[in-house]
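Structure in structure tokens, see below.
The complex appears here without one of its protein chains, the remainder shown in place.
Then we have chain A:
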Amino acid sequence: MSLSATGKAPTYGALLLRGLLAGLIAGLLAGVFAYTVGEPKVDAAIAIEEANAHAAGAAADGHHDEELVGRDGQKGGLFLATGLYGAAMGGLLATAYTVLRRRLRTTSDTRAALGLAGAALLGIVLVPYLKYPPNPPAVGNPDTINQRTISYLAIVVIGLVAVWAGVIAARTQPAEWRQALAAAAGFLIVVAVGYLLLPAIDEVPDTFPATLLWNFRIASLGTQAVMWSALGLGFAALATRPVREQAAREAVTV
């Protein structure tokens, strides 16, 4: 794992390992947040869902009714889900960092890593979040799941394109304040077009408690915020360390 000894740039493999590790840790931290803040809301929503199912004579076509995995199992599985997802995002972040680092106009590796993580948070979390806010169990019509999944994937892609458009637009401008303005304009135009083109989805039943929905959505946003902050900071720390050590060694020998 220690590559700085060779006096060369870290390999892609080394950066990837660091990304996967930072991602796994970030995912587990996000899991801890989701477990403590989010699970009580999921439990409350499932209680409503089950009450509804009973009231409807238990038509029993929802997948929760199969009890393939009990509630305790699902709460443990939460950590598997966030851990795997975090590791995957860490792998993608490390890959983006490796491929794009030389194109980013900063001399700071830490800024480059944090900038990429921030761009990901904006593009694949915040842009989708505002168009299709996450829903707890008992919200959502099972018949529209395919349509909702496709729309969700589309808005994730649009979010990434919007970030990219913002960067491209900024680079057309010489002055800093005009760069910021161009970035915002490029980003917002793509987001606005995406929001207008994609169908609106609102499947919240009238009877679903508004405060529970609000609290669940905050918990979900917090989960992603923990995930990407921890991933960005963790990867920045791990990926720049061998370089810093090498710099220190060279400074001594010179």
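Criterion: a contact is a pair of C-beta atoms (placed from the backbone, for glycine too) under 8 Å apart; a residue touches a chain by one contact, two chains touch by 3 or more; residues count from 1.
The definition used in the following text is that contacts and distances are computed from a predicted model.
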Omitted chain (choose from "Isoquinoline 1-oxidoreductase subunit alpha", "CbtB-domain containing protein", "Phosphate ABC transporter ATP-binding protein, PhoT family" or "Hydrogenase formation protein HypD") - UniProt protein name: "CbtB-domain containing protein"
Among A:N52, A:T95 or A:S229, contact with the omitted chain is made only by A:T95
Would you indicate which residue among A:I145, A:I168, A:A184 or A:L197 is in contact with the undisplayed chain? A:I145
Which chain A residues touch the hidden chain? 8-12, 15-16, 31, 34, 38-39, 42, 62-64, 66, 68-69, 73-82, 84-85, 87-89, 91-92, 95, 97-99, 101-102, 105, 107, 109, 125, 128-129, 132-137, 140, 142, 145, 148-149, 152, 216, 219-221, 223-224, 239-240, 243, 246-247, 250
